[in-house]
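The complex appears here minus one protein chain, its other protein chains still in place.
And now, chain A:
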Amino acid sequence: MPVVLVPGALRAEAGGEGRLIVGADGSLRAVLDEIGQRWPRLERRLRDETGVLRRYVNVYVDGEDCRRSGGLDTPVPAAAEIQVLPSVAGG
């Protein structure tokens, strides 16, 4: 099953966990939808209410930036590793 790696800044919203095992595979959207069901406060920090990935949140599926590989439609194999990383931003 896919594994989602949660950055330290968001682990409080994931019950303190840094690795989340999710049942959904097929697309990144499905994975985030499941996160929204199980860890809603985490999901809404990744996507806004229109469903768009927040501008300064980067998601890598097996090392590939999802924005370059289909966005939320990026394929997620059953054994994928999905890494969430805050982008370089801020002042």
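Things worth noting here:
Just so it is clear, contacts are C-beta pairs under 8 Å (C-beta built on N, C-alpha and C of every residue); 3 or more make two chains touch, one makes a residue touch a chain; residues count from 1.
In this section, contacts and distances are computed from a predicted model.
Its UniProt record calls the unshown chain "Glycosyl hydrolase", which is the correct pick from "ABC-type multidrug transport system ATPase component", "Ribose import ATP-binding protein RbsA 1", "ABC transporter permease" or "Glycosyl hydrolase". Here one chain is not drawn; of A:R19, A:R41 or A:R67, the residue touching it is A:R41. Mapped onto chain A, the interface with the missing chain covers residues 9-10, 40-41, 44-46, 48-50, 52, 54, 56-57, 86-87, 89-91.
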